[in-house]
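The complex appears here without one of its protein chains, the remainder shown in place.
On to chain A.
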Amino acid sequence: MKMSKLHTVVVAAAVSISLQAVAQSTRDTIQIAGSSSVLPFSSVAAEEFGNNFAQFKTPVVGSGGSSGGLRQFCQGVGTNTIDIANSSRPMRPGEVEACKANGVNSIIEVKIGYDGIVFASRIDAGDFALKPEHVFLAQAAQVPQNGKMVANPYTNWRQIDASLPDQNILLAIPGSNHGTREVYEEKVVVPGCQELPEVKAMSKDDQGKFCVAMRTDGRVVEIAGDYTETLARLQAQRDAIGVFGLTFYENNRDRIKVATVSGVVPTVDTVLSGQYPVARPLFFYVKGAHIGVIPGLQEFAEFFVADATSGFGSPLEAVGLIPLSDDEREQILQQIRSKQSL
């Protein structure tokens, strides 16, 4: 019995060592994770990369939201950490610090293009012409009334503005794990809030807190999953208005219709020209220490930004990415080539 026990221990040790040896030496696939808004573009770029470069493997693209991806990215350097984090917002200074604390010193920021965020309702619901302040008044915890702050009394869009449809207020917004949420607050809620004279009188700090405070009576629902979950919410409740990516809306025009924001219809053209206010740049971050270790990492970054991949008439434009301008593209390619770190 003693012998066989010893045996087992030895075998187990040998197995774990050999597993480690195999693992250390074998990663030749680029590993990407992060924003689910960037995921469709990143996946198509990965697929095209694999199809165009016979010598490299097709990169693997995971999701998990911008924050989740960046957290994974900052876990450290080594083959058991990811090489690229997708993000639908720029990296925060705190995240850069967290990265550096774990030894991730070289972080190359790559902007890939733009994406619009739309408010959409079910095809059989009312037509919305939203303004930022409408959205703020619909989602705020407290609103000013007769010079005083009161708990949000609005239950119907018509109470907010007579031009809006007679429909119950129900907003499905992305959860805080999504980069989209930050853009939604930054580009819609906060500007809408700051238009109110009562808010203008507040100090900057108070404004920040007051504007993003959300009502908790169930009229605003945070969706932690992806846009399909938001769509399911709309299908269940006719009155709901969801926040989607422009691409998702374009793919499901038979089921949902968009609201205009400040009178502008969201389309690729209005986002590109800057007329449509709720747009944001999309990014990915490359771990500089992995360039040269993981085969094809630099080539992939350059391929992604190349005009043929993400410019006008490219496969990425076809799936809804709004391309960079030529100057921006040139500058970003330079950043990748010179491995310019944050």
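The rule we apply is simple: a contact is a pair of C-beta atoms (placed from the backbone, for glycine too) under 8 Å apart; a residue touches a chain by one contact, two chains touch by 3 or more; residues count from 1.
We adopt the following convention: contacts and distances are computed from a predicted model.
Participant: So one subunit is absent here. Using its UniProt record, which name fits best from "ATP-binding cassette domain-containing protein", "Phosphate transport system permease protein PstA", "NADH-quinone oxidoreductase subunit M" or "MBL fold metallo-hydrolase"?
Facilitator: Record says "Phosphate transport system permease protein PstA".
Participant: One chain is left out of this view; which of A:Q194, A:Q207, A:N251 or A:Q340 touches it in the full complex?
Facilitator: Once the missing chain is taken into account, the touching residue is A:N251.
Participant: Can you list where chain A touches the absent chain?
Facilitator: 16, 19-20, 22-24, 26-27, 29, 31-33, 39-40, 43-44, 46-48, 50-55, 57-58, 60-63, 78-80, 82, 123, 225-228, 231, 247-248, 251-255, 257, 315, 318-319
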